[in-house]
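First the structure, in the form of structure tokens, and then the observations on it.
And now, subunit A:
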Amino acid sequence: MTRTNLFVDVVLSALSIVKGLMVTLTNALRPRVTRNHPFQKTPIPEVWRGRLVHLRGEDGRLRCTACLACQKACPSHAIPTIQGDDKKGKEKRAQVYVWDASRCLFCGLCVEACPFDAIRLTREYSIVGEDRADLIFDLNRLLGPAEGETA
Partner candidate 1 sequence: MTTGLTPTEHITLNMGPQHPSTHGVLRLELELEGEVIVACRPIIGYLHRGIEKMAEARTYPQVLPYTDRLDYLSSSSNNMAYVQAVEKLLGLEVPERAKYLRVISLELNRIASHLVFLATFANDLGATTVFLYGMRERELIMDLFSMWAGARLTQSWIRIGGVGADIPDGFVDQALAFCRLMPKRLDEYDRILTGNRIFRARTEGVGILPPELGVNYGASGPTLRGSGVEFDVRRAEPYEVYGDLDFEVVTRPTCDCMGRYLVRMQEMRQSVRILEQCLKRLPEGEVRAKVPRVIRPPEGEAYGRVESPRGEFACYVVSDGSPRPARVRFRAPSFYHLSVLPRMLQGWKVGDAVAILGSIDIVLGEVDR
Partner candidate 2 sequence: MIGSLWNVIWNSVFSGSFWYPLAFVCLSLGVLIPAVLVALSRNMVHAALWLLPCLVSVAGLYLMLGAELLAGIQILVYCGGIVVLILFAVMLTHGLGDPDVRVHNQQLLWGVVAAMAVAGVVLRLLSQEIWQSGPPVAVSEVTGRLADALLGPYVLAFEVVSVILLAALIGSIVIARGDAAPEPGADDSDAEAGE
């Protein structure tokens, strides 16, 4: 900046700041984008990868057959334990199933691996607990709605 255009520079600087002020003003006149969280729910898309649920078939029984495909697919061992009952074949159903939300990456690989479409990640994103044990879900807490009901 040479001496000769010092004045010009000062004027241009002031103008640039005024321009900025106009931008903030126009934004002040735009509608707000904030969502007023607990009172105003954010729409969560259907495909959201949130809490894991177990689906039930038309007969109301679990679809999961404890085939361990999800356990093998899980990259972070968030599904440490799966046990089925003793019945053989298609009648076999999960008896024990543990999902550790504190380890889960929510990558959806388990859902992809499941050959029976028995588990799903849901739109529920608020998975909180007062201690770590609260984040370990057993089958009772993983039960989703039966077929036909909405999630």
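Here is the rule we use: a contact is a pair of C-beta atoms (placed from the backbone, for glycine too) under 8 Å apart; a residue touches a chain by one contact, two chains touch by 3 or more; residues count from 1.
Candidate selection criterion: all candidates are chains of the complex that A comes from, given by their letters.
This is a predicted model, so every value here is computed, not measured.
**Student:** For subunit A, which of the options 1 or 2 is its touching partner in this complex?
**Tutor:** By the stated definition of touch, the match is candidate 1.
**Student:** Along subunit A, where are the residues that touch candidate 1 in the complex?
**Tutor:** Counting only subunit A, the residues touching candidate 1 are 9, 12-13, 16-17, 19-20, 22-24, 26-27, 33, 44-49, 73-76, 105-109, 113, 121.
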